[in-house]
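Note that this complex is displayed minus one protein chain, with the remaining chains in position.
Moving on to subunit A:
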Amino acid sequence: MKRVSFAHMGYSYLGFQQLVEDMGFEAIVPPHPSRATLDRGVTYAPEYACIPFKMVLGTYLEVLERGAQMIITSGGVGPCRAGLYGMMHEKILRNLGYDFEIFIFDPPLTGIWTFFLKLRRVLKTAGVSWLAFVDIVRRAWAKLKLLDELEQTATVIRPYEINKGETTRLFHQCLKLVEQARSMKEITAAREECISLLKNIPQDRTRRPLKIGIVGEIYVLLEPFMNLDIEKTLGEMGVITHRSIYLTQYTTTDVLSHGAQDVRQLAHPYLNQFVGGHGQNSVGETILYARNGFDGVIQVAPFTCIPEIVAKSILPRVSRDFGIPVLSLTIDEQTGRAGVETRLEAFVDLLRQRREQREAKRDAALLFGY
């Protein structure tokens, strides 16, 4: 049985593990990215490659050591360097003497025929018919969707929790339940159990959490180790966060389609062309969050990520025009936790003061009119 592995991105590994196993392969589940993974990636990666490149390289090294024979990954197109990363990874790993197969799937829209041929080869190796594959994908997709939903639910509940840390603890319990669910029926049952588990957390609904939108590059947004648990940290400070990217939503809008058009349209007056990655999205989504009454926006960007640097230089103007504070966090292997926490805490303080001041003004105006 072929041993197949894939990159680690947030909690999606549970969905991919199932997909690979259902196709009849043995799944080598990549370990959670850690300091050690990153150190390994940094050792062999070019210095100025972005942190997702280094982390994914480190992950590949770890799975290859555990005996992975095949790696399935996604590619990319456009100005962002991510399009080259699959090939770069392959070259570096081959130079290190590893023997493996790698399948890099570029978004189907950029070359439906290549996509089809690659997929046919994978299915042939697996010995899975197209019909069976459709069913396998359907279940994996359901699982990925459930994972996204649970993450979002936890984020909305966390700022209300009475016992600090309980939401996170139960969320990890939910992950175990999701892991065990395989069939559509089991996934539906797991969903109900998990949602009720999270909803039943003792909450103090008199609190008034702030709302912060999170924009930026997909890998650092999805992988909690990379963004230093930004959602959990903010949640426990009493903030509801909304991430601009969830994997399933991103796949439907950007991989299988031509991107979230409304977001691109919004960004247009500030940035009228596609700069690769999520640069244009970061600008558009910030505007969207401002319009939807969010208190602030945080941009999370890998160091040297060109699309995000473009967005970062535009965001101060957007922030002024729409009256929404924006904090940019740059992430690389040098980033220290204490520094990030300080910035997040100060940002939340700023937003709270701002809200109080606004409310005081509004009340004063009301009294005056009265």
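The rule we apply is simple: a contact is a pair of C-beta atoms (placed from the backbone, for glycine too) under 8 Å apart; a residue touches a chain by one contact, two chains touch by 3 or more; residues count from 1.
Note that in this section contacts and distances are computed from a predicted model.
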Per UniProt record, name of the chain withheld from view ["glycine dehydrogenase (aminomethyl-transferring)", "R-phenyllactate dehydratase activator", "Copper resistance protein CopB" or "Sugar ABC transporter permease"]: "R-phenyllactate dehydratase activator"
Selected residue (touches chain absent from view) among A:S5, A:Q18, A:Q69 or A:T330: A:T330
Interface with the unshown chain - residue positions in subunit A: 31-32, 34, 36, 164-166, 168-169, 172, 224-225, 229, 232, 303, 316, 325, 328-330, 332, 334-336, 338-339, 341-343, 345-347, 349-350, 353-354, 357
